[in-house]
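Questions regarding the structure given below will be posed in turn.
Omission of a single protein chain aside, the complex is shown with its protein chains in their original locations.
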Amino acid sequence: MGRTLLDLLRYNRQFAAGAVLLLVVIGFACLSFFSPYAPNDAYVTAPDLPPDWTYPMGTTSRGQDLFWLLSFAIRNTLLFGLAVALFSRLLALLIGLVAGYSGGLVDRALMSLNDTFIVIPLFPILVLFYFVMRDRMSWGLLALMMACLGWAYDARLIRSVAMSLRHREFTETAIFSGMSTRQILVEEHLPYVLPIVFSTTMNNINWSIGLEVTLSVLGFTDINTPTIGVLIYWANQHTALVSGIWWWIFFPVLLVVMTFIGLFLLAVSMNEYIDPRSRLGRRAP
Amino acid sequence: MTGPVLAVAGLRAYYRTSAFGVRREVRAVDDVSLSVEPNEIYGLAGESSSGKTTLIKTIANAFQPPLQVLAGSVVFDFAGKRFDIHSLAARELAAIRWKHLSYIMQGSMNVLNPVRRVRQSFIDFAFRHIGGPLPEFLDLARKHLQRLHLEPQILDAYPHQLSGGMRQRVTIALATVCQPQFIIADEPTTALDVVVQKGVLAMIHEVQRALGSSILFVTHDMAVHANLSDRLGIMYAGRLVEEGRTADLFRNPRHPYTAHLIASLPQLGDSAPKQGLAGAPPNLADPPEGCRFHPRCPRASDICRREVPFLQGASGHRVACFHATAESVA
Partner (left out) sequence: MSAPLLEVDAVSRVYSRGSLLSRRSFAAVDGVSFRLESSRAEIFTVVGESGSGKTTLARMILGMVLPSAGAIRFKGRDLSTIHGRRARLEFMQKVQPVFQNPFEAFNPMKRVDRYLFATARRMTGLTDASAIAGATDGALGSVGLSLAEVRGRFPHELSGGQLQRVAIARALLCNPALLVADEPVSMIDASLRASIVNLLRDLRDRLAVSIIYITHDLATAYFISDRLLIMRRGQAVETGEARAVLDRPQHPYSQLLKASVLPPDVPSEPGARLKSEPMIRHGASHA
C-alpha cells in the first residue's frame, strides 16, 4: 500500500495537490505547540491590528495574536474531525461487514437500525443536545455524538460490498479451507473494503468539520475552546466585518477551505487505488 | 472474377499501456495475414490469449486505446468497391456498418435493447440503410424473419420474453436483414446449451448459403469448426500458425499445435485417454523469442528458438513451422 501511495503521489496530480494542501494545514496546526501564548489568553496584545510583519495575521478585538490562535483553532478542528471519522468508521465497518456477511434476520435488523439513523435530522438533534448538556458539554462528547450519527450512509456502502463478496467463490474456498468467519472478514474481505473506507473518511472529515463550524458559529458548542467555528463566532460577536477587521474572518475561512479542498482532492484521486485491479496491474512480473 | 471480400495483410496490433511509470506492450496480434473469399465461412480457432478477439476488433475497426494498430492493412471489397477500414472517416464507416459488414456477438443482450421491443432494435440498426416508409421496412423485417423460420410476432416482444436461444436467432436475423457481404461472428453459440446450439448453428449455415455472404466465425470449439467452417485458421499467441480447408486440417494437421488440438478432442463413444499438452500459452507482454510455441513443442529445435517461422504452403494449406508435417498427397 505504501508503494501505491508513493506512485499516486508521483503520477497523480490531484493526489499530489491535495497532499500538499493538507501538509501545509497540518504543518500550521503543529506550530501550535510552539505558541508563546496559551490558547485562551486574551488581551495580551494590542487589539484590532491589521496584518504586518510582527503579527502576520493581525490581532483580534480581544487582543489575541491571530496567527497563534489560528494554529490552535485548526489543530482542534482537525483533531475533532479525525476523532469523529475514526469512531464512525469503526461503527460503519462493524455493522456493514456483519450485516453483509450474515444476511437474513441479522442483516434485516441491522439495516432497519441503519435506516433509522439515516433519516434522523442531524442538526436539530445536535442543537437539542447542546441545550440539554449546556455546561457539561465537551468536545469529546460532541465528537462521540456526531460519530454515532454519522456512520449510517457508509455502513450501507460497506454492507453492499460485503454482500457481493459473500457470494464470490473465493469466500467458499476460504470456508472450505477451514478459515473462521472473523479471519475471512478481516483477511479476505477487508482489503476490498478498505479503499472505500479511506475515501469515505475524507468525506466524513469534511462533513464533521462543516457541522462543527456551523454549530460553533451559532454558539451551540463550547465556545471557550478555540476552533475554527468558535473563532468565527467571536468574530461575529465583535461585529468584525462591520468594523473592518476582515482578517479575523478571512484567515480562518482560508484555512478551512484549504483543508476541505485538500481532503476532497485526496478522496477523488483515491479512486484509482480503490479498484483492486489497478493494484494488481502494478504487481505484474 | 472477384477477389477476396476481406484481405488482411501484415496486421500488427498491440496494447500499449503506461501506468505509474511502467510501460507494458502486449503483442496481441503479430504479423497476421489472411483473406476470406466470397461465399465462404472462414473459421478462426484459438484458445484464451491467442489474440483472436483482438484480431476481430481490429478487423472491424472497433477498438480504442490502449489497443493500437502499428502496421498492416485491412481491406474489404464490397461489390467491387474497396475500403481500407482504418482510413475511413466516421461517416463512411457508419455507412458500411450493418449494410455491408455486420456482427453477431456472443451475448444477445449486448445487442438487443432490454427496455425496447425487438422491432426497435431492427429500426435502430437497419432502417437508415434500407430507408423508405417505416411500415414497409417493418414488413420487410417480418418477411425476413419468416424466411429464417422465426415467427413475425417476435418483433413485438421484449427481449426478456424470449429464451436465450431465441434471442440469439433474433440477433442473427438482425445481422442479416440488410444482406451484408461480410459478417463477423464472435463465439455466437458458446454460452448456449448444446441442444439450442445445434439449432442456432443450423440457422447460421442456412443463412450463409441463402445470402452468399462470407462469415468470419470465431470460436475455440473445434467441433463447431469441423461441422460449419469451410476454411479454418488456427491462432496461437497472436500469430496465425496454420490455415487451410477444414477437411485438410482435420485429416492432416501439419503444425504440432493443431495436431495436438485435434488429437485431444473428446469424442462421444471414444473412451481412449487423451494426452494433455504441457505448459501454458505464453504471456503476450513477454513472448518467447522465435516461434512462440517452441517451449511446449515436441518437435522444437535450435532454429525454432531463434527465428520466427513464416506462414507458407501451396494448394491453400499454409503452415508456420520449421518442422511441419509434409503435405498429404491429394
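The first chain written gets the first letter, and so on, giving A and B; residue counts start at 1 in each chain.
Quick note on the criterion: a residue touches a chain if its C-beta (ideal position, glycine included) is under 8 Å from a C-beta of that chain, and two chains touch if they have at least 3 such contacts.
Being a predicted model, the structure only gives us computed values, none of them experimental.
Colleague: Going by the contact rule already stated, which one of B:V224, B:C291 or B:L311 would touch the omitted chain in the full complex?
Modeller: From the options B:V224, B:C291 or B:L311, the contact with the absent chain belongs to B:V224.
Colleague: For the full complex, which residue in B:S18, B:S87, B:S163 or B:S315 touches the chain that was left out?
Modeller: Selected residue, touching the omitted chain: B:S163.
Colleague: Kindly state which of the options B:D84, B:E136, B:D156 or B:E206 is in contact with the chain not pictured.
Modeller: B:E206
Colleague: Among B:A90, B:V115 or B:L268, which one touches the chain that has been omitted from the display?
Modeller: B:L268
Colleague: What does the interface between chain B and the hidden chain look like in terms of residue numbers?
Modeller: Residue positions of chain B that touch the missing chain: 47-48, 149-151, 161-163, 165-166, 169, 193-199, 201-203, 205-206, 209, 220, 222-224, 226-228, 230, 246-247, 250-251, 257, 260-262, 264-271, 273-278, 280-281.
Colleague: For review purposes, identify every residue of chain A that touches the missing chain, sorted by number.
Modeller: 168-170, 172-180, 187-188, 191-192, 276-277, 279-280, 283-285
In this section, only the chains that are shown with their structure count from here on.
Colleague: Would you kindly tell me how far, in whole Å, the mean C-alpha position of chain B lies from that of chain A?
Modeller: The answer is 54 Å.
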